[in-house]
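Only a single protein chain was left out; the remaining protein chains are all shown in position.
The block that comes next holds chain A.
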Amino acid sequence: MMAASAAARSSMVLTFRLSRVLPNCSSCPFNKLKACASGSARPQRRTSLDSFRTANRHLQTGTGLYHSEEGSSNAENPDDVVNVVYVDRSGQRIPIKAKVGDNVLYLAHKHGIELEGACEASLACSTCQVYVSAAHFDKLPEPEEREDDMLDMAPMLQENSRLGCQIFLTRELEGMELTLPKVTRNFYVDGHTPKPH
C-alpha cells in the first residue's frame, strides 16, 4: 500500500505529459537538456494513448543525460555519481546517490521526497523552493531573471534559496544539501505581512 503510493507519487511528475494543459516547453528542464521525449513534434492534440506512450518513454530515459533504469541508484559510470542529501520538512536527512545531469525536483520525486512542483518546472510558481548548502550555493549558475522573479514570491525566502526545478547536478555539487523549507507554525508570527496574490 505504501509502495503503491510512493510509486504513485514518483509517477506524478513522470506522468505530467498526461496534462490537459499544454506544457510551456521553454522553461522545462527536459527541453533544456534536449532530453524531451516529445521533442519538437509536440502535438497540439493529445490522445490519452499518446500521453501514455510519452509517459512511458520518460520512465525509461530518466531525467539525466545518461540512461538508467527507473529506481536504480548504481550509475554505469562512477565518474557520473553525485551524492546529495535532501533534508525534508521534518528534518530527516535522505542521502541520494544521483548522477550528473539529474534535476533536483525530479530527483526528489523519484525518491518520494515531498518537494512539490506545482507548475511542473515552468517557472510559474515557487513550490519547489529549496535551501542550498552554503558551500555549494555559489557553485550553481546564476539564476535567470524569471527564476528570481518567482523566488521573490516564495514564502520564507532565504539568501540561499533556489528553485529545485532549475538545478541540475554537476560533479562540483558533490555533497550538496538541499533543505526543504519547513511548513512552519512560525509562518504566521508577528511581523508577517500578507503576501500578494
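The criterion applied here is as follows: a residue touches a chain if its C-beta (ideal position, glycine included) is under 8 Å from a C-beta of that chain, and two chains touch if they have at least 3 such contacts; residues count from 1.
Criterion: contacts and distances are computed from a predicted model.
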item: Listed names "Immediate early response 3-interacting protein 1", "Guanine nucleotide-binding protein subunit gamma", "NADPH:adrenodoxin oxidoreductase, mitochondrial" or "Auxin-responsive protein", with the criterion being the UniProt name of the chain not displayed; value: "NADPH:adrenodoxin oxidoreductase, mitochondrial"
item: Which of A:98, A:125 or A:169 contacts the chain that the document leaves out; value: A:125
item: Residues from chain A at the interface with the omitted partner, ascending; value: 1-3, 5-6, 8-9, 12, 15-16, 18-24, 27, 44-45, 90, 92, 94, 111-112, 114, 116, 118-120, 122-127, 129, 146, 148-150, 152-155, 157, 181, 183-185, 187-188, 193-197
